[in-house]
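Yeah, one chain of the complex is gone here, protein chain that is, but the others are all in their spots.
Let's turn to chain A:
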Amino acid sequence: MIYFSELKGKKVVTEDMIQVGILEDLIFSASENPSITKIVVKNKDDIRLTIPVVFLSKINNYIYLKKDFRTTNLAEDELFILKNILDKQIIDLQGNKVVRVNDIAIQNKGGFYIAGVDIGVLGLLRWFKLEKTFRKISSKINFKPVSQFLSWADIQPLELVHGQVKLKKEEQRLEKMRPEDLADYLEKTNLTSVKKILNILDEKFAANVVGNLNVNYQSSLFKLFTPDKAARIIASIDPDDAVDLLLILTEKKRNQVLNYLSEKKYKELMHLMRLSNTPIGNLILPEFIAVYSDDLVGEILKKIRKGTTDFSFLQHVYVVNKQNELIGVANLHELIMQSFQTPIYRFMIQNVVVVHLTTPGEIALKKILKYKLSALPVINNDKQIVGLVTIVDLINAFNKG
């Protein structure tokens, strides 16, 4: 994650270090998927260049553009971050003032889009480059500043055109959430409302949400679903996840569901299921380190030095929320590259590839190879991390037999 306050005013150069100007604004599509499409660069003659993000090569101390970049114009339905959202008043449905937009959080891992708006004090301090100082001081007095954040799913993008940052109605908001976020949200409500909400969603999307729910919820939901509905959901999610899901069900229910699948899908899933005789349990390595999302890099490094001296394997730091549910991961390289005062949620990867306790070893192996990872976290029914499976252990286990 990166903040607009950190991008604004950054020098923009081409890959061969020819200065273009400074970043003034970002342009995004005013829709449910607010991907950033163009950047506005002010050159030294005060002329504003609009450059599509495809020419953006990387962002670190400078913003690098490809050598042959071209400029373009504003398209329809496109808005500016600086002009249209930043500093604007956020109002709720009744028109009450809530707060102002202090900063914009931009997701730059797996896409380049607006994740949400920062409405907290930290967002204000960031404009004065005081965030780190503030964190340093507050960590001395044992106080943890929490960042206050409003997800894009909460905002009505069409209202932005009218200069209003308006919050959404609850139901409206759910439909526009990312499946992972919606799953997190649903886990906090009860089963009947989960079912109600899943019913109004588009089937493909609903399947995606179900795939992201924790195992307890999945199994209870599948008890409620009719076999054909369950089959449709099974068919539309990733086969590896589908097998994971099927294995949770009772044998009777599983067979019912399998009957409703298409021939091809049935064969594919059955093949995977047959592989699943090896339980993953005896491959789990219980050595891992988990930290909270607002822990600072400095604290985490200290924790690693102190708590992991006898570890045989350490590649990742796992991030959990206050309920100890796994919500992110960062590898050691990323950790070392950051300054001590950065909280880990700023750079962790949120979409963690996980395996369940019930996941067959073969599926775990497939996943680890597919995503080119060195280890996968194993989570229990409550999304809590119980250990790791490493690629070496997985390969060893299946090489023998």
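Miscellaneous remarks
Going forward, a contact is a pair of C-beta atoms (placed from the backbone, for glycine too) under 8 Å apart; a residue touches a chain by one contact, two chains touch by 3 or more; residues count from 1.
What we mean here is this: contacts and distances are computed from a predicted model.
Not every chain of the complex appears here, and the one that does not is recorded in UniProt as "Mn transporter", selected from "Sarcosine oxidase subunit beta", "Phosphoribosylformylglycinamidine synthase subunit PurS", "Glutamyl-tRNA(Gln) amidotransferase subunit A" or "Mn transporter". Between the chain not shown and the residues A:11, A:88, A:265 or A:303, the one that touches is A:88.
Touch with the chain that is not drawn comes from one residue among A:100, A:195, A:229 or A:303, which is A:100. Only one residue in the set A:22, A:124, A:349 or A:373 touches the chain that does not appear here, and it is A:124. Contact between chain A and the unshown chain involves residues 86-90, 96-102, 124, 127-128.
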